[in-house]
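Below you will find the structure I want to go over with you.
The complex appears here minus one protein chain, its other protein chains still in place.
On to chain A.
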Amino acid sequence: MQISITVNGQQRTDEVEPRLLLAHYLREVCGLKATNLGCDTTSCGACTVIVDGLSVKSCTVLAAQTDGAQVTTLEGLTGPDGEMHPVQKAFREEHGLQCGFCTPGMVMAAIGVLADNPDPTDREIREGLEGNLCRCTGYHNIVRAVQSAAGAGPAAGQVPQAQEVAR
């Protein structure tokens, strides 16, 4: 079947099998490998991306379900001038990663948390990230990074595409 998806601000049309998962579409068809597949069972959150402003686990969504949608992956966060997204910056500054495997999903889920609640408490951050596992158990710095990103203002809870589309 044919699907048209706006991925990181670029509209593209692809012929795909209906059973193609969004995670595989992004990695194999679009060549965007920041989105990791961890557990493949909707548990770990490594595959989290933003679809129409909401965080989702792309291992449990068909590419066909996002036909017509705006999808943002980690690659779509950096501006054309190379400027990092406030959440990316905060993860770097607070050292919110160890091995880095969970990081793309954590960053996208953190944007989702801040979109929902721009000024979360420590507990709200932890509950908001309950669907993302860090097997290095580096949670303290991840929570610090999200707190720090919240201080950067509303941009921390937005993805570049959503701003363009909002008009």
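The rule we apply is simple: contacts are C-beta pairs under 8 Å (C-beta built on N, C-alpha and C of every residue); 3 or more make two chains touch, one makes a residue touch a chain; residues count from 1.
Throughout what follows, contacts and distances are computed from a predicted model.
A chain of the complex is left out here; the name its UniProt entry carries, from "Ion-translocating oxidoreductase complex subunit B", "Putative ABC sugar transporter, inner membrane subunit", "Carbon-monoxide dehydrogenase medium subunit" or "Peptide/nickel transport system permease protein", is "Carbon-monoxide dehydrogenase medium subunit".
Set against the missing chain, the residues A:Ile5, A:Leu32, A:Ala64 or A:Leu77 yield one that touches it, A:Ala64.
In the complete complex, the residue from A:Thr48, A:Gln88, A:Thr103 or A:Gln158 that touches the missing chain is A:Thr48. One chain of the complex is left out; on chain A, the residues touching it are 1, 17-19, 21, 24, 40-43, 45, 48, 54-57, 60-62, 64-65, 109, 112-113, 116, 127-128, 130-132.
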